[in-house]
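All protein chains but one are shown at their positions in the complex.
Right after this comes chain A.
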Amino acid sequence: MKDDGEMAEEQKKKPCRFWIWALSSVFFRLILISFPGNLNLSSRPEVSTPLTSIRRLAEGYWLKQASMSPYAGSMYHGSPLLLSLLGPLTVQRINGQPSLLLCSLVFVIADILSAMLLRGIGQKLQMAYGLNARLLGLLKSSRDKGILRCGDISALVYLWNPFTIVSCVGLSTSPIENLAVILALYGAVTRRVPLAAFGLVMATHLSLYPATLTIPMIFLLGYGLDAPPIKLFLQTKSVENEDRSTSSVSKKAKFKQTTRVPFLWKTVVHFVFWVLLWSLYVLVLCGLSLSKYGGLEEMFKRTYGFILSIEDLSPNIGVFWYFFAEVFDFFRNFFLIVFHVNILFMLLPLAIRLKHRPCFLAFIYLTISSILKSYPSVGDSALYLSLWALFVNELVDMKFSFFLFCGYLGISLLSPVMHNLWIWRGTGNANFYFGNAIGYACFQIVFVVESVSAMLNHDRALKRCNSTNREVKN
């Protein structure tokens, strides 16, 4: 056990150490982007998908400059706003050579911002965790001794995750998509409704799947931050009422109880209003930038339509490409529906079961959609892994964590090897790479199932503690 002096010193040290690690990760990125030619990461199928590839974005920009629709041909499938933002940077030349240095810098900045926002979310969650633990009487002192600083951990996991680094240096647009998602969550956690709505609208606009986040965000705004099930509070309250205890904590708890339990309809309506406003704004902007070409109809067809109909069968770390390259044509539509509905099917059960933990719910939704995405990349994995780090306090008892770590490591090492054997050397065949993708999908499934299971177990443990407390008090 450490004494108080050491603890205080550590408290001071920790932010300092955090900044050192964060800065060093930025330097690491800067070093990597200064020699992009040797790495050639941007052409890896694990890093850039047809949706996030910077080469396709450059092609879209070229077509637009040549006064053609950026969606002419089937090259670009991203947002027109991203095209106006990043397009001019793709044609920059440094010393006469085309250089994507400025693009890389944008992605580095996006990564830093994401990490800072994650830190903010983490601090809020940490405070909420401490507060709830105290309310339930699990933590006696006001000092959060046992609570890990999940914000710092999450930010560092995001910054130092090889997947994030690879997708940042590999010039895929997923850092920007991730930033939008994290922005939405940050807005909801800090109850900045317009910001949350903006993040959600942008994230949905960029990659469609974050649309599922609407449910956790409504919960987050309606019910507040992650907390143990309300049942527990009610029980604690009743116990405390019986005890007629007058401690400050219980007063606060009573106050909290009365203000928390009702669903804040006003905020949610406010949120919906802002979502509509921002969507309108985004649509108008897109419409303006595409007015000379196919307009919004073409945009939806080429972005969302492309995501939903899985037209591009080039290999990636998901399982859909090979499935739809092999499946018989008359089954194609059926399986398209089945696979997309698989994401939607799980929304409701999860929402019912994890209603009291909206942030965790958002994390689970993001994980599921990154498993079942049409064109997944490691950038999506980077996002959910860092969100997972937000719940280190709750998920300490997660099973198979070492097994999963080894699995992720193994897959990320094997995937380039298998791809090389199949595509470049021609000594392997497609099954090698697909087997790898299947393995990755299985590991992710185990990961999401174990996370949910660990969270539910954590709630059960809280309940058990609570009931034993009650029994002791009685």
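Throughout what follows, a residue touches a chain if its C-beta (ideal position, glycine included) is under 8 Å from a C-beta of that chain, and two chains touch if they have at least 3 such contacts; residues count from 1.
Here is the rule we go by: contacts and distances are computed from a predicted model.
Which of the following names does UniProt give to the chain that is not shown: "GPI transamidase component PIG-T", "Trafficking protein particle complex subunit 2-like protein", "Glucosidase 2 subunit beta" or "NEDD8-activating enzyme E1 regulatory subunit"?
The missing chain's protein name, per its UniProt entry, is "GPI transamidase component PIG-T".
Decide which residue listed in A:346, A:378, A:392 or A:411 touches the omitted chain of the complex.
A:346
Among A:151, A:315 or A:358, exactly one should touch the missing chain; which is it?
Of all options in A:151, A:315 or A:358, contact with the hidden chain holds for A:315.
So one chain is hidden, and I want to know which residue out of A:20, A:288 or A:438 touches that hidden chain in the complete assembly.
Missing-chain contact among the listed residues: A:438.
Since one chain has been left out of the picture, which residues of chain A touch it in the full complex?
Contact residues on chain A toward the absent chain are 43, 55, 58-59, 61-63, 66, 68, 72-75, 90-91, 229-231, 234, 261, 311-315, 319, 321-329, 331, 338-339, 342, 345-346, 349-350, 352-353, 371-372, 422-424, 426, 429-431, 434, 438, 441-442, 445, 448-449, 452-453, 456, 460, 464, 467.
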